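The structure appears below as structure tokens.
All protein chains of the complex are present and in place, except for one that has been dropped.
For chain A:
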Amino acid sequence: MALLQIAEPGQTPQPHQRRLAVGIDLGTTNSLVAAVRSGRSEPLPDADGNVILPSAVRYLDAGIEVGLAARIAAPSDPLNTILSVKRLMGRGLADVKQLGEQLPYRFVGGESHMPFITTVQGAKSPVEVSADILKVLRQRAEETLGGELVGAVITVPAYFDDAQRQATKDAARLAGLNVLRLLNEPTAAAVAYGLDQNAEGVVAIFDLGGGTFDISILRLTAGVFEVLATGGDTALGGDDFDHAVAGWIIEQAGLSADLDPATQRLLLQTACAAKQALTDSDTVTVRHGAWQGELSRATFETMIEPMIARSLKACRRAVRDSGVELDEVGAVVMVGGSTRVPRVREAVGTLFGRAPLTSIDPDQVVAIGAAIQADTLAGNRREGGELLLLDVIPLSLGLETMGGLMEKVIPRNTTIPVARAQEFTTYKDGQSAMMIHVLQGERELISDCRSLARFELRGIPAMVAGAAKIRVTFQVDADGLLSVAARELGSGVESSIQVKPSYGLTDGEIARMLKDSFEHASTDKTARQLREHQVDAERLLEAVQGALDADGERLLSTDERDAIAFQMQELRDLLTGTDGPAIEQQTRRLSQVTDAFAARRLDSTVKAALAGRNLNEIEE
């Protein structure tokens, strides 16, 4: 029977109406899934008790490895093992080349601008790789919670632009997940600490993960959660600490800087282990091949100082954007594995003038908060769960005007959902169409901003230049996704676009991915059937052997016994192979030749039971 969980008073769901929802932290280094059970939000462990799933995917000739196995295999199979794929989400090929030399993969361009990574299983987009991670988490959640999920809240860095958010949504869709909401990671962390239940105040969330850094300034007023400002750096994190330490090893050991991918990976793993050891000890012995050296915490701190300085600068900027003073910040929440580095905690504490909050595991806090939000959005209300989150737009949205300039329509840090309209006009007599080029960014020249989409408004009636009134409306939904509409007010002609970011997937690419997943579904199904046939066969063999041992001598002739033994041996031979249908057929044959034996055993048992009793006793 279905297993029950404890509900809040008066909140027991109707039978078959439990709405299972999870929070997923799709991280650069590690990913987690969490859910609210018996009133508590907790991360869900896998069968081995591990909560964390390393965000690593390895493509093999047959099959996929996700998680620890893939991460371990990374040094030996660097080209087919994708790590830190989050850094590539929503990026174009050109962006990736800039990130460049640190990544050992072979990139190819796709149908869209998206970079594809060449693996033994063909070209994989970052969206597909992320979907493979999400699939594992979804399966874990469904097994743990005992049912299908109605949806998930997936967290993204606050600094993710539209293209990156869209890519994350595409990945979820590909993994068969219904996205209830994309939630900014810092906002999720604040929810996990229950800060939404607290008194009023300003809170800073300092999130230094494996590959991304976010700082968010939140204000709590009467249970309403408003993100005042966000800032950060999509390319700063613990991975950079690892690269710094790896650089130090290369220098100290006198290695040539031109290393093959496998050695690079191995070096990074050594570096990461050294970094972690320095959280608790003052010095660590580092070995690479024959070389060995001592790394002190002080040396390590000097190496990472520039990165810490970068993060603090972003903190000051976010505080300034939010219009509060540093000393108004009432609490600082630490998120992300890299906040375990003592120097990071110290520097943040000094900047804000108070000790940061660290009581919830910094690796789990985001997923825990996302699960609480998912539970609320799925309709399983918590007591007093009036959770209302207001988020902001991380980068300004606007469009291109004459001369290649960016005209901002919605400035950054505007709370969402939001709709803003602005009027534009024609610049030539008789102009009948207008190109709307949607952009995101803070810079004035469009070449410095990110192009999100282009569309055309046609059918403008002939007028002198400047007479047409074209109202362009920008609308951003609760997930931070944008739609833009343009309307000529005189004639009423209009045109609109649901922004499909330039770096998103084309329909052709999505179709191919879906086709791939169907093809995999059929191999998965065959594998499962084989396993079922094997289990059936083994069960029958065991039963027949047991019956032979008990009654074979007594009830069967030598010929009959030999016939059964022959069929059993045939089945055993087949079991060493993988021919499912043949195993099934032979199982049926063995079952047939033992039918008579089974009937005789039944008769003999009945006779034994009846022996020595008279009719009256039996009738009772």
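As a working rule, a contact is a pair of C-beta atoms (placed from the backbone, for glycine too) under 8 Å apart; a residue touches a chain by one contact, two chains touch by 3 or more; residues count from 1.
In this text, contacts and distances are computed from a predicted model.
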Chain not displayed: protein name in its UniProt record ("FAD-dependent oxidoreductase", "Iron-binding protein IscA", "Fe-S cluster assembly ATPase SufC" or "Phosphonate C-P lyase system protein PhnK"): "Iron-binding protein IscA"
Identified contact with the non-displayed chain, of A:Gly63, A:Gly122, A:Gly146 or A:Gly490: A:Gly146
Touching residue (missing chain; options A:Gly10, A:Gly403 or A:Gly492): A:Gly10
Residue in contact with the excluded chain [from A:Arg40, A:Arg106 or A:Arg458]: A:Arg40
Hidden partner chain, residues of chain A it touches: 1-12, 14-16, 37-40, 44-47, 140, 143-146
